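Missing here is one protein chain; the remaining ones are kept as they sit in the complex.
Chains here go by letter, A and B, matching the order in which they are written, and residues are numbered from 1 within each.
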Amino acid sequence: MATATIQPVERENYLNKHYGVGSWLFTTDHKRIALLYLISITFFFFIGGLFALLIRLELLTPAGDLVQADTYNKLFTMHGQVMVFFFLIPSIPAVLGNFLVPMMIGAKDLAFPRINLLSWYLYIIAGLMMVHCMLTGGVDTGWTFYTPFSTAFSNTKVIEAGLAIFVSGFSSILTGLNFVVTIHRMRAPGMTWSRLPLFIWAHYATSIIQILGTPVIAITLVLVVAERALHLGIFDPKLGGDPLLFQHLFWFYSHPAVYIMILPSMGVVTEIIACFSRKRIFGYSFVAFSSIAIAVFGFLVWAHHMFVAGISVYAALIFSILSYAVAVPSAVKVFNWTATLYKGSIHYDAPMLYAFGFVGLFTMGGLTGLFLAALGIDVHVTDTYFVIAHFHYIMVGGALMGYLGGMHFWWPKISGRLYPEGWARLAALIVFLGFNLTFFPQFILGYLGMPRRYFDYSHMPEFQVLNVLSTAGATVLGVGYLLPMIYFLWSMRYGKPAPDNPWNAAGLEWMTSSPPTTFNFETEPVVTWEAYNYDELDGGHKQEVKVAG
Amino acid sequence: MPDSTVVGLHHEEEHHPELLHHFAEPEQQRDAASFGMWIFLGTEVMFFGGLFLAYLIYRRLYFGDFGAASSSIKAGLGAANTAVLICSSLTVVLAIWGAQTARRSLMIGSLILTMLFGLTFLGIKGIEYKEKFDEHHVPGASFSFDHVPIPGHPDQYANPRHAEIFFALYFIMTGLHALHMIVGLGIFTWLLIMAWKGRFTPEYHTPLEIGGLYWHFVDIIWIYLFPLLYLIDRHR
Partner (left out) sequence: MSDHSKSSPLKTYFSVWIALLVGTFVTYEAAFIDLGRFNAVVALTIATIKALIVALFFMHLRHAHERLLKLVVIATIFFLFILIALSMADYATRT
């Protein structure tokens, strides 16, 4: 196969078919909607990042000197809310999933293209509400909205933030609904369930959580808003209510929601690992069903966030044991990825570097999750930086790494251009190092007893060294994130035109042109092969495909 | 939805004006739509599910107060509204059957009846809310529920705070349900216009079926709300 067949004339594709703002704002093309999402979530990623930067700067010194206590509360609250609800939850599903789900199954579009657009508009409305909330004072309840603080005491914009997240929930539900119907109803002839790329299985499982979990946080937020506005007593112990009911409802969604963030990333990593070790994924059906198992078990463990909140000891025991169960399917995936690498012919291109980063960091995050799921340890480290490090290892080290890996892997398909490989590998390395420098010290800090959500630790000046390391790491990490932004933008203009299948990867999305035409395929594809048929692909074309860098 | 499938089967060869470009055939499009609606109803179940959980927990904790508060609502109004909704569900299936069998006036008449039943429901609901308002049973500053005995314990008064939680849940649950009715009325107005314009044929009436699913679902929610909110401990 020739390297980088460069087309002299630009073919018609989804990007150049129509021009003008209207052709974007009223598009129903899933690929264009994916790009709309890409731009919007990147915007929120920067806002969330700005908050993170300020948090880290404050913690550089033990004294609370950069911002006031109230401001600091708002910073970590809005950092969490923006990053979780406006960046991570939509990130992979709404960008890569939107772009790839129809293509990977050989469909022309999602089942409900107009609902897809509606879901982007809902996201934008929610985003504007959130921005308005932040500009007019912000919130300080923590991203978790715990009652009765949020309903009876906080004097910040709880209602606005709650409603913003309520609306963004509908966007998330509609995306999930669209994916499930599409995956069931729109597969090309021959694309059986056992031939689906595991990316699709991961998104299917994610969608189940979005569909069944999100409505519960929606009603919870309705109750919080109603209670705050009308002074009801549902969550207020003074009025006979029970704040723990809020926590049950909140975590019934928010624990599964962590899997909304990680499952799609697992799907991405599965595709990348298969491609860059040139092998069929080891134990396809195990990986597929572990996604479903994670989605189901993920709903059974929520009260491990409430061990010290006053739930009954018996319930705590049950939830602790169930939390261990959810780690099993996650571990199955890690084992299968490793087994796939075994004796593969491994290529260290940038997407693969991110995938490696993902596997290592996700494993660390998952294992520390097990520490936290153990009742005795949790009592010691709950509400400390240990928890912060745990979930950042998964959400940033895992989910975000997967997102970046996927962006690199499919960038040639999305933009029709190649990104500069050398820079990309450098960025991957910087992200990995910066990440560990930022968050590993937090494990130690937490273990030593530094509480989360404190802006002043002057009574414990010995914590400063580790905090300085963490802040330094965050700076490195920031550089690591800026780099891809810059060279992706650069490549849109100056990058080499991408061939249709630059990685010689398996999968229907690589069989159309780069970028694809509006309806993805010239003719409806008929699938006669299994997923990840890399042995056939490489048997056919012996020489390696090397992409310039 | 078998009845319509059977009717629709023989018409596949003809070009279908309602077929969207990305579907291969009308069958696929209809299946996708009804599947999507069922999933949406699943999300609605979970949405109301959070409220049912809250209700159950506080009913268990404050059973006597809930009984006293519930007994202050006129059960007859709730029962009447249940009957009204059941009738509206019947007219919905009649409308769809009318479309399937090309009985235009049955279809349109049933749609109008459905909406009338829906409005009746909201009217009765309004009367009920008015009464609660006059009795100061609306949670908030002017709420009062003093010296109301607990059913079966004439010597004990209900705790107003706990009764207030009942009324908060009562208003949120029935209020959200009424909101769904209003949305349903909007959908049915649109369906009526489409039906009037002759857009529904025995082969194509997917919107009617989808709208019908939604309406029946709202009915089902009410079927549970009625005994849970109106009939706690009535027998004492």
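Basically, a contact is a pair of C-beta atoms (placed from the backbone, for glycine too) under 8 Å apart; a residue touches a chain by one contact, two chains touch by 3 or more.
In this text, all values refer to a predicted model and were calculated from it rather than measured experimentally.
Asker: Report, in label order, the displayed chains that the undisplayed chain touches.
Answerer: A, B
Asker: Looking at the whole complex, which of A:His184, A:His231, A:His347 or A:Lys496 touches the chain that is not displayed?
Answerer: Spelled out, the listed residue whose C-beta touches the missing chain is A:His184.
Asker: With respect to the chain omitted from the figure, which of A:Phe299, A:Tyr403 or A:Phe443 is a touching residue?
Answerer: A:Phe299
Asker: For subunit B, which residues lie in contact with the unshown chain of the complex?
Answerer: So the residues of subunit B touching the unseen chain are 1-3, 5-6, 31, 34-35, 38-39, 41-42, 45-46, 49-50, 52-53, 56-57, 60-61, 75, 79, 82-83, 86-87, 89-90, 92-94, 97, 101, 212-213, 216-217, 219-220, 223-224, 226-228, 231, 233-236.
Asker: Touching the hidden chain in the full complex, which residues of subunit A are there? Just list them.
Answerer: The missing chain touches subunit A at positions 184, 208, 212, 216, 244-245, 248, 252, 299-300, 302-303, 311-315, 318-319.
In the analysis below, only the chains that are shown with their structure count from here on.
Asker: For subunit A versus subunit B, what separation do you get between their C-alpha means, in angstrom?
Answerer: Centres of subunit A and subunit B (C-alpha means) sit 36 Å apart.
Asker: Quick one: which bits of subunit B touch subunit A in the complex? Just the residue numbers, please.
Answerer: Going through subunit B, the ones touching subunit A are 20-22, 24, 28, 31-32, 35-36, 39-40, 42-51, 53-54, 57-58, 61-62, 139-141, 159, 161-162, 164-165, 168-169, 172, 176.
Asker: In the complex of these two chains, what residues of subunit A are touching subunit B?
Answerer: 107-109, 111-113, 115, 173, 177-178, 180-181, 184-186, 211-216, 218-220, 222-223, 226-227, 230-234, 239-242, 245, 248-249, 252, 519, 524
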